[in-house]
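Structure in structure tokens, see below.
Removed from the display is one protein chain of the complex; every other protein chain stays in position.
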Amino acid sequence: MRLHEYEALDIFEQNGIPVPRRGIAGTMHEALHIAGEIGYPVMLKAQVLVGGRGLAGGIRTASTPDELKEVADSLLGSDIKGLPVRKILVCEKAEIAQELYLGITIDGYSGKPVIVVSTEGGVLIEETARTSPEKIAAIHIDPNFGYYPYLARSLLRMLGLKQQLITAWSDVIGQLYNIALRYESLIAEINPLVVLPNGGLLAVDAVLEVDDSALSRIRFTLPDRVDRIENPLERRGRAIGVTYVDLDGDIGIISSGAGLGMASMDIIGEKMKPANFLETGGGITADLLYRCMDLIMMKQGLRAIFINVYGGINPIHEGAKGVIRYIQEHNVKIPIVAKALGNRQEETWEIFRSGGVHVVTEAATEKAIDKLYELVGPA
Amino acid sequence: MRLHEYEALDIFEQNGIPVPRRGIAGTMHEALHIAGEIGYPVMLKAQVLVGGRGLAGGIRTASTPDELKEVADSLLGSDIKGLPVRKILVCEKAEIAQELYLGITIDGYSGKPVIVVSTEGGVLIEETARTSPEKIAAIHIDPNFGYYPYLARSLLRMLGLKQQLITAWSDVIGQLYNIALRYESLIAEINPLVVLPNGGLLAVDAVLEVDDSALSRIRFTLPDRVDRIENPLERRGRAIGVTYVDLDGDIGIISSGAGLGMASMDIIGEKMKPANFLETGGGITADLLYRCMDLIMMKQGLRAIFINVYGGINPIHEGAKGVIRYIQEHNVKIPIVAKALGNRQEETWEIFRSGGVHVVTEAATEKAIDKLYELVGPA
Amino acid sequence: MSILINDSTRVIVQGITGRIGSAQTHWMLEYGTKVVGGVTPGKGGSSVEGVPVFDSVNEAVKETGANASVFFVPAAFVLDAFLETIDAGVKLIVIVPEHIPVKDVVKMRSYAIEKGVFALGPTTPGILAPGKGKMGIMPASMFAPGRVGIISRSGTLSYEFAGILSENHVGQSTVVGMGADPVVLRNLADILELFEEDEGTDAVIVVGEVGGEQEEKAAGFISRRMKKPVAAYIAGKHSPQGKRMGHAGAIVRGTSGTVQGKHEALRAAGAEVLESPIHVAQWAKKYNLK
Partner (left out) sequence: MSILINDSTRVIVQGITGRIGSAQTHWMLEYGTKVVGGVTPGKGGSSVEGVPVFDSVNEAVKETGANASVFFVPAAFVLDAFLETIDAGVKLIVIVPEHIPVKDVVKMRSYAIEKGVFALGPTTPGILAPGKGKMGIMPASMFAPGRVGIISRSGTLSYEFAGILSENHVGQSTVVGMGADPVVLRNLADILELFEEDEGTDAVIVVGEVGGEQEEKAAGFISRRMKKPVAAYIAGKHSPQGKRMGHAGAIVRGTSGTVQGKHEALRAAGAEVLESPIHVAQWAKKYNLK
């Protein structure tokens, strides 16, 4: 779960990281009030959970109340990369002597936390990594050993910094590492970490993504995860316990397993357009597939449904019953093709067929999708 | 710093360990009120920081309000092993099916935390350890690896317990281990940990001693450490930054170093009686020794003072100046013998002598104490 | 021959008394796997599908001589049970459950490697050696004995590839699910190494997916060390771009984990890239695989 910038900034501040004076506004009047308290000029930042917000016009400056009114009005209620701007963060505009980068993530390959720093923060950080690797330094932390300030100091020394900056920056690294540990974050990032003219540091942006699997054991007060999803279909998917991604095609997909779902999408994508990605995980029941049918049918203009499931951990015969019940109760007319293999496959095929589902019994998903294409043709 | 039982029980409860219903009373009326809420019979437990409280009459039962009045009256304001009873803990009297023991400490020799359990808790636990070692089990925890519940389960299995008790007990062990870690405790102990007739567990006693050196980095709200010391001279010692232990003799001691202080006490103890133990640590200044003189002079009936200091990390010539200033300002008449060796010893001797202090320049403390005995004779 | 499991593999099932644990024990036994015991603390003394249940792994290992374990333990308890299993001396562990916190997996991985334990998962379907046995949830009907190794990040796609091969009369030596989590207990290259050394395996199929750098790192291993033919399929070509959450990962990896990037790395290493799963049949034919 990725936190909003304003939520992450609060957590950063509670843990001793210097952050700008700021307030969160849902209306132009609130923004005006906050800016009045902070003093102009201020930054206005759209609170949307998507990268590249700045380049999409989501980060703006206001130097006067009139300017603020105009900018706040244009931001609030607008869309940034398809996401509605419900709140804007109003914060002091820092004087920038230098922009640094600080990120902490889990390196999947080594299975260890890694701290990444650069003396050239900002939106082009990944380009810097490619073109000027000497401006980047990274260190893996042995989880059994833990983090200690001297590790940060030696990391920063690689960049050839002055001791004053090393001292201040290693404090921030320690604080961010504690946050990453406590909030079980997959990514904790400050970009840019600003060096002020007086030599002090200021985290003018904050990224914090918490491990979904750890949410139940982390103590913090935030709105429920389901409420944070903007797309109503994706929110519904989360509520029933499946992964649903809304796409702009017209072929609905239900798959057990993310890999199989992706492959299905890839194959469908060759000639048709998927309406969604839906992955059930290992918890298939009749009820769950009934709800999955209900969910994918919410999508307007659906031309057909492709079901691709394996009976490994999942009782696919139970799942088939739920699909059939849905079809019968809602009188579904669009073609449905199912590939269902594994434990109890014959039983499953019979159930599907009893409800008018086209069953393909070969292993290759391509053949099932050929069948589907045969039934519906190109869009 | 050792916490009071009622303070430790609160911490235990906050961390999920089952503890009795209870309240803390400073007056008989408060005790009566708490017992009324809990229901009779209740236990009344004197809150004094000393072991063997039960055998000394500090733990009593009251079955009726009249009995409670009597017991509370006799406890409050009395002394247990020389310590005044200011507060009593009033708590429900548990039905006891079995008494267990659970203790977590740091094993000094291996330098690791150790968890100790026994199926025979209670006051005789150390005797049990000697006579029935099969009823005791202990496990060291690798600090880099950490504590995990399976370690507790395997520990408890050594005692041949039923799975139900293993499950409940290993929960309590995990909770107590977390407390020990978070509060940096040198000892965390529940004795007895009571098995109730329904199979549940209840911590009817709580010992928690926090590492003094870690106090500044532990987040909890407790009265200042200095206020917890009952003896006014020992409290004063803590306030000025030295270790002072009040004894019942009449020869005052100032030493730099605990070992030297103990040896001085041992040697004095052969023919005379020490009035105190005072250890300055490595922070001697003129002011500090001035205050130390002031502190040991508070003791009634002091016959002489023995100063035993080394100039290693300590500037003993500075210390000597403080002693002399005190002698002169307060017109001290009792004999003072000083042994002061190490860096700047000659300078120190001169200063001491200028104030009438008898200086012994040989290394053996015995010779200096012979000199003292020569001056004051037996008590 | 096969990798990881063979005739001397004696398996315990952790969480055997749960709904999934007991059902999968049934399937594993039916497939001929030597499931010799189960563990559920508090359920010791009972039995599931005729298999004795113990309170602790230690006891189970001592009583049954087990040397391998498969997990159907709830996610919150996996870390604890995993460490217990390693301390009990088990050398092969399959972690089927999903949704295990990454912090726990990091700890598990470091301890397993330190102790020389080969562990797979989390979120893995496990291992299946056709005709010999299986640890995990792979559905038996998809597999046939033969000489092709399959290693897959995705569970269901491992069935798919085995199924396509089986339909084309190409059998498998061993099918291994490495787990779908961002951190897994063993990396792709570790498993490729076992296949390269296995006399019963003639060629290997790698089934990867978008994201991470397992395939890029494996490409390095393939180019340096592998003599056997390798085919690779990477799922996710038409997946919408994941919402990017930070730069640190990409900076450290020096790769953005795209399907295209993985294709390039694998091709450069001499592996054959399959654009669609069904192409595996032609590839098998080309190398005359059985």
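Letters A, B and C name the chains as they come in the text, with residue numbers starting at 1 for each one.
Please note the rule applied: a residue touches a chain if its C-beta (ideal position, glycine included) is under 8 Å from a C-beta of that chain, and two chains touch if they have at least 3 such contacts.
Please read these numbers as outputs of a predicted model, since none were measured by experiment.
**Student:** Could you tell me which of the visible chains the hidden chain touches?
**Tutor:** For the complete complex, the undisplayed chain touches A, B.
**Student:** Given the contact definition stated above, which residue among B:Asn15, B:Ser78, B:Thr105 or B:Thr167 touches the chain not shown here?
**Tutor:** Counting the whole complex, the residue in contact with the absent chain is B:Thr105.
**Student:** Among B:Ala56, B:Leu165, B:Ala263 or B:Val376, single out the residue that touches the unshown chain.
**Tutor:** B:Ala263
**Student:** Would you mind spotting which of B:Glu92, B:Glu209 or B:Asp250 touches the chain that isn't drawn?
**Tutor:** Once the missing chain is taken into account, the touching residue is B:Glu209.
**Student:** Of B:Pro274, B:Gly319 or B:Pro335, which residue touches the hidden chain?
**Tutor:** Only one listed residue reaches the unshown chain, and that is B:Pro274.
**Student:** Which of these, A:Asn15, A:Ser110 or A:Thr167, touches the one chain of the complex that we don't see?
**Tutor:** Checking each option in A:Asn15, A:Ser110 or A:Thr167, the one touching the absent chain turns out to be A:Thr167.
**Student:** Going by the touch rule given at the top, which residues of subunit B touch the chain that is not shown?
**Tutor:** Residues touching the hidden chain, for subunit B, are 2, 49-52, 101, 103-109, 111-114, 116, 118, 125-126, 129-130, 136, 138, 142-144, 181, 184, 186-189, 191, 207, 209, 211-214, 216-217, 245, 247, 255-260, 262-263, 265-270, 274, 277, 281-282, 310-313, 341-343, 345, 362-367.
**Student:** Given the full complex, what residues of subunit A touch the hidden partner chain?
**Tutor:** Counting over the whole complex, subunit A touches the hidden chain at residues 145, 148-150, 153-154, 157, 163-164, 166-167.
In this section, only the chains that are shown with their structure count from here on.
**Student:** Hey, which chain ends up farthest from subunit C, C-alpha centres compared?
**Tutor:** B
**Student:** Give the chain pair that accounts for the most C-beta pairs in contact.
**Tutor:** A-C
**Student:** Could you give the separation in Å between the centres of subunit A and subunit C, each centre being the mean of its C-alpha atoms?
**Tutor:** Each chain's C-alpha centroid was found; their separation is 27 Å.
**Student:** Between subunit A and subunit B, tell me the centre distance in angstrom, where each centre is the average of that chain's C-alpha atoms.
**Tutor:** It comes to 53 Å between the two C-alpha centres.
**Student:** For subunit B versus subunit C, what separation do you get between their C-alpha means, in angstrom?
**Tutor:** For subunit B versus subunit C, the centre distance works out to 56 Å.
**Student:** Indicate the residues of subunit C shared as contacts by at least two other chains.
**Tutor:** none
**Student:** Going by the touch rule set out above, which residues of subunit B reach two or more other chains?
**Tutor:** 145
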